[in-house]
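== chain A ==
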Amino acid sequence: MFDNVWLIPLFPLIGFLINGFFGKKIKNEAVIGGIGTLMIFLSFIVSCGILMQMIGLPAEQRVFEKVVFPWIHSGNLKVDMAFLLDPLSCVMIMVVTGVGTLIHLYSIGYMHGEEGFYRFFAYLNLFCMSMLLLVLGNNMLVMFIGWEGVGLCSYLLIGYYFHKKSAGDAAKKAFVMNRVGDFGFLIGMFTLFWWFGSNHNIWTINFTEIKAASHLLPYGGVVTVATLCFFLGATGKSAQLPLYTWLPDAMEGPTPVSALIHAATMVTAGVYMIGRMSFVFIKSPETMMVVAVIGAATAIFAATIGTAQNDIKRVLAYSTVSQLGFMFLAMGVGAFTAGIFHLMTHAFFKACLFLGSGSVIHSMHHALHHAHSHDDAQDMRNMGGLKSAMPITFITFLVSTIAIAGIPGFSGFFSKDEILWQAFSNPFHGQLNMVLWGVGAIAACFTAFYMFRLVFMTFFGECRITPKAKGHLHESPLVITIPLMVLGLLAVVGGYIGLPKLIGDMLGGIPNYFEHWLEPVFAQAHEYSTQYAHAGGHHSHSLEWGLMGLSVVIALIGITIAFTLYIKNTELPGKFTATFPALHRAVYNKWYMDELYDFAIVNPCKALGRFLWKGFDVVVIDGIVNGVANVVLGFSGIFRFIQSGLIGNYAWSMAFGVVVILGYYVFK
Partner candidate 1 sequence: MLGAYLPILLLVIVAIAFGLVSLTFSSLIGPKKKSALKLSPYESGCEPVGTARDRFSIKFYLIAMLFILFDIEAVFLYPWAILYKKLGVFGLVEMGLFIVILFVGYIYVWKKGALEWE
Partner candidate 2 sequence: MDMITIPAVNLTPILPEIILSVLAMALLLINVFVQSSKKTYLSYISFIGVVGTAVLVGSGWGTHIESFSGAVVQDNFATFFKMIFLLAAGLAILIADQYMEREDCNHGELYPLILFTVVGMMLMAAGTDLMTIFLGLEVMSVSLYVLAGFNRANTKSNEAGLKYFLLGAFSTGFLLYGMALTYGATGSTRISVIATQAGQMGMSSGNILFLAGMLLILTGFCFKIAVVPFHMWTPDVYEGAPTPMTAFMSAGPKAAGFAAALRLLLIAFPTLQADWSQLLWVLAVLTMTVGNITALRQDNIKRILAYSSIAHAGYALVGMAAGNSTGTAGILFYMLSYTFMNIGAFAVIILVGKKGESNGNVQDFAGLGFKHPMLAVAMTIFLFSLSGMPPTAGFIGKFYLFSGAIQKGYIWLAVIGVLNSAASVYYYLRVMVYMYMKDPTEDFAWTKVSAPIALCLVLSVAGTMVLGIVPSIILQYAQEAIKLI
């Protein structure tokens, strides 16, 4: 099975080619959607086979590299198109193909009747291929192709409704911000390649080879530079401070895209990348701290913004940014397993939430359309009381909300609590741990609040659309609700493969499967970490229990506030807004971050650009270029004149050439 790993990205590629080239001719939505879904499903089956085989192997044999073909062999640089299978990439391909299949299936229903249906599925397949290359690549360059590929697909899909200016702008914004990050990725790659090559004559960008040679890396120094560059790449792709503003705007794309790309898979690429190179990151305590701080800051920052948004998808977008912050926090405190675990559970419940919101929007849109109303189908202020009309959507949505809020028994609880515990107890950041934990806990409180605010505003209370439209509200078709149910189920049970040791012991010694699974991947990193970690990282069980209880209480507080404000006492939010207008405006306007960026970066850049264009380019560069071009064109005219078309002249020119050549060599 391992040898067939190349099939995994190949299937979506085939799907892309078929739909991309012939989709327009096929026209039949069932065929197009069927092909797209089938291809990613086939990848999923292969991935399952690989997972089964890997489970059957002893832990130390769970690394496999498959060279598909030699790719670039130039001087010292040897890069193959090759894939790396290990427990980490295995988790990722399962998530990408599994969630991907469900979202493809969902899209058949959701995108029904859209113009360019085939285009959507072609892009979606292309995205899956790129994402699979990203997670499977055994070297940085293959990863980078995937990295760029998902960026491209994200751009294409955000701009899917390209006739809308806002969609086009959002797509460009996403692309540019990602490019800023990609630049960091490239610099980081070059730095590592150059350092290993020039200092140890190890010219490689292969992960396994770097891992084998990682003991040569110093602590800090060049590693800090390289890892910070990589982390810049991660902030771009995974929407962290300061490069996060593209993600909320990316909601201009169709909802399945938001679910697949901007929640479950692509945006987690940064987290995955840090996990993949944990043995490099861990060698720089400074970078680890930066990652943790940025992660925690993003978590709370985005969570606060999420509390005041009215667009259902925007709330979820900020929630995603915030949850990604939690993952980076985990990475930054050395809890790689916890970070990847949260990545996985988040993929389940956030995909479910996005798809659920899509189902709601779909239904709202339909109803409003019938009522000839021009109200915004995505604005939660127009919703309310949808739970009776859309029971399946409601239940799955509620389950996922409970999961993300961190209520015990649901997947989000296990992963988030693990992150908070690690933030508190990790041996790396000393006094900072308290701050990290505190910020994380408050962010968790906000999370519970805004998510339940979303649920209450959408599904409970009075329906705020016209009664005429209300009659047209209906549950979505099976093709939409089946993925919701599957994901909802996963959002509940997905956490049990990674039970914290404490709870596992209590339940009769159930081990933390997930941690054991990933142990060999991060073993190297943990070994390095012992070099500088503080001693005495021991904390008592009672403390852990206490913190766990505290985080549950925090979540409940958030829910209670939401309940009070949006169910019991619905005037309160208005009063609150009236009392603190400035605060509300600031939060509502996303802390004016976009304006700040415009003021501090975009406008100066534009001004510089205008100066370079009008002042420098037009006068100086164009002057030189046109001058050269005119001279060259002048020569071109002369040569054209020589090319008279007269055969005698041609023969003379040949004879002349022969005479000159012979003359030179004979009489030299």
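General observations
The working rule: contacts are C-beta pairs under 8 Å (C-beta built on N, C-alpha and C of every residue); 3 or more make two chains touch, one makes a residue touch a chain; residues count from 1.
How were these candidates chosen? In short, all candidates are chains of the complex that A comes from, given by their letters.
Everything numeric in this text was worked out from a predicted model, so none of it was measured.
Looking at 1 or 2, the chain of this complex that touches chain A is the one numbered 2. By the touch criterion given at the top, residues 69-73, 81, 629, 632-633, 635-637, 639-640, 643, 645, 647, 649-651, 653-654, 656-658, 661-662, 665-666 of chain A touch candidate 2 in their complex.
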